[in-house]
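The other protein chains are all here in position, but one chain of the complex has been omitted.
For chain A:
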Amino acid sequence: MSSNSFAYNEQSGGGEATELGQEATSTISPSGAFGLFSSDLKKNEDLKQMLESNKDSAKLDAMKRIVGMIAKGKNASELFPAVVKNVASKNIEIKKLVYVYLVRYAEEQQDLALLSISTFQRALKDPNQLIRASALRVLSSIRVPIIVPIMMLAIKEAAADLSPYVRKNAAHAIQKLYSLDPEQKEMLIEVIEKLLKDKSILVAGSVVMAFEEVCPDRIDLIHKNYRKLCNLLVDVEEWGQVVIIHMLTRYARTQFVSPWREDDGLEDNEKSFYDSDDEQKEKTDKRKKPYTMDPDHRLLIRNTKPLLQSRNAAVVMAVAQLYWHISPKSEAGIISKSLVRLLRSNREVQYIVLQNIATMSIQRKGMFEPYLKSFYVRSTDPTMIKTLKLEILTNLANEANISTLLREFQTYVKSQDKQFAAATIQTIGRCATNISEVTDTCLSGLVCLLSNRDEIVVAESVVVIKKLLQMQPAQHGEIIKHMAKLLDSITVPVARASILWLIGENCERVPKIAPDVLRKMAKSFTSEDDLVKLQILNLGAKLYLTNSKQTKLLTQYILNLGKYDQNYDIRDRTRFIRQLIVPNEKSGALSKYAKKIFLAQKPAPLLESPFKDRDHFQLGTLSHTLNAKAAGYLELSNWPEVAPDPSVRNVEVIDLAKEWTPAGKAKNENPTKKFYSESEEEEDSSDSSSDSGSESGSESGEEDEEGDSSEDSSEDSSSEPESESGHQSDTENRRAAKRNSKTKGKGDSKDGKKENEKSKTSDSSNAESSSVEESSSDSESESESESESESRKVTKEKEKKAKQDRNRLATDASLLDLDDFNPVSTPVALPTPALSPSLIADLEGLNLSTSSSVISVWIPSADLRATHQATLQQHPHVK
């Protein structure tokens, strides 16, 4: 035994193996010296013996060493037969390590791997859910094509398992099987479809992951589960949240119409969202067709908001990109605070977040302007973070803050990190071109930098000044003269080339200096860099054309030098220029235009952000980070012109709804107010039938007024997508909405105070007429509804009694209804009238002592109900 262990020590080369051995069994003496003499073969023999021994401790010891070998990337495949025998071991740790080994080497030893399958098949039937799950996990991880049918069967069975944990593992197994054998796709999609219907929070994330991997294009599978996923989202584990949010972003872009107003819908570089107020006014004047958000669209935006508070950077980023891609532009502002918070995190997180902010800040400056100072650079930041921050600062620069920024940039220019200093100079150049007020200030600042002692700084300044001057062909003779003097001291080729080019372009403005420069350059031509040589040739040609008297000989001298240069580019250029400018018998028609060719007005270079075009990638993706399409990147589609039928998302439509849907469709042909008013009547009658007499009276009275006001508001403030409440047809909804907006103090409804007051009165009347129970918990339910939109862990309210739970459900219901009752301008069949009976039920439910009846009638609450029920189960202490 001990001699064997020596052998091992030698193999894995080092004391660490010895330590391992010691840790596991005390029988092994730690001396590696003898091991030097033992061979590879012998060592494996030793491990085999240990694996075949009767003692668990020896087996375990052997397995630990083998895992150590795997971890180091050493080949341990020889031991496969010996290891596989232990797959049925009673000792859990041995078993686990055998699994590790099996998953690693099964692909290489397919035949032998089959020996283990029966063990897993047996375990799949184990009464303990955790054993079933782990059996499925390992079985599906063994990449052996022969067992595909067995895996398929196991997955199918597991997908119908009673334990959500096993179903979760089934979802994981789907991806594994798919990567092993893509031909199983159709069958797997069936399983996915089934698992998507699952209501457990454990399963949701994993199955969406499988969906994304196997059939991301089958968006139709999501319809029925959309609302459920939205509602489960807050309770799903964080990794699942990321995957679900990304999938739902894609879904939303295919199923809803754009919430962005048409004129700023495409690109709004100039108009930041501060301008949106003005835009709105304009729009109202134009009386364009009002946009109203699909309630499902709103549901998604609302339910993801609390996740901005997640501790997981990936979740926050996922929500941020969701808001960026699918929320109305006026609402996307809330993500900036959370993104800025992430900047406190690790360097890698900072890097990704800053990249995304850079892309966002190009398009919508206003979002990050309040956080300008958060992007100030610290000397301890890594260079890549510094340059990204600089990029964002440039994007955020405007007339108001440029003076502060320039002062900040001055500090950066002096940084010891020269790469960063150079980047800062470029930034100053970009600010100078973007903001015309400061162009001159920047230019003079850059000229000052020309006397800097650091060459890189000077060179960068020259290059940037060149670009600036090119954009402003005004009188900058002084600067050019100054730069001509610098030619004596600057050695960086790019800078020298830039100066020469600049002199050449402006040779008529500096008629005295230019020929002198050419003279100097002719002297040093041979020792210059290729880049500079080309520009000397250019300068010569330009001067020859404008001032041939003084420079003819010089130019010819330079052309002769160029003719025999080592670099063929320079020889080519020389030949070309000579043909073009020196008149000879063969010179063609082109030489007539030589001056035009050389001294044409050149378009100024655009100093653009490197993040300019990144926005065509979905934010937060790998492709965005790389600015290149990564394998498996799923394109975010453009908004559809006309929203697809939203009724596909309805889950179980009860009979009444079926009656109603065709009616709705018919009305859709000409979406007039009549549709709503009719439904209103219907609502009204149903409402009053369920309500107590006194209330129905007051409500019907209200109804008339409301009909009016909704008409008014639809004309006046309809462009505001928020003013949903103005269109409410149902009074109950209306009340909920008012309560909501009132408590939120958001001022969403711009309909005026009068309505608010009215709703208050109706509120109170409601409280009076409904049971005592209701009124007692009214305040509570109000607060509930207030935070409902951000409800997270709704379910975990321990103190709330079940009674209140029911109340909350009622408010939930009305909140949802509110959404559903939007007079959607899109021509779609609204299933919403179907909800009216549920409302009745809600109202009735208030008087009932048991909550179950309420729940059972209410339709979209089916999912919510599940969560609520789950809540109750989840908290055994909730009575």
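Heads up, the rule we're going with is that a residue touches a chain if its C-beta (ideal position, glycine included) is under 8 Å from a C-beta of that chain, and two chains touch if they have at least 3 such contacts; residues count from 1.
Convention: contacts and distances are computed from a predicted model.
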item	value
Missing subunit (named according to UniProt) among the choices "DNA-directed RNA polymerase III subunit RPC3", "AP-3 complex subunit mu-2", "Nicastrin" or "Golgin A7 family member B"	"AP-3 complex subunit mu-2"
Touch with the omitted chain, as defined above, among A:Pro382, A:Pro511 or A:Pro610	A:Pro382
Given A:Lys125, A:Arg218 or A:Lys414, the one touching the chain that is not displayed	A:Lys414
Touch list for chain A against the chain that is not drawn	16, 19-20, 23-26, 56-57, 60, 64, 67-68, 70-73, 91-93, 96-97, 99-100, 104, 107, 128-131, 137, 140-141, 143, 163-165, 169, 172, 175-176, 179, 202, 206, 209, 234, 237-239, 242, 246, 306, 309-314, 316-318, 337-338, 341, 344, 346-349, 351-353, 370, 373-374, 376, 378-380, 382-384, 408, 411, 414-416, 452-454, 620-623, 625-626, 628, 630-634, 783-784, 786-787, 790-794, 796-799, 870, 873-875, 877
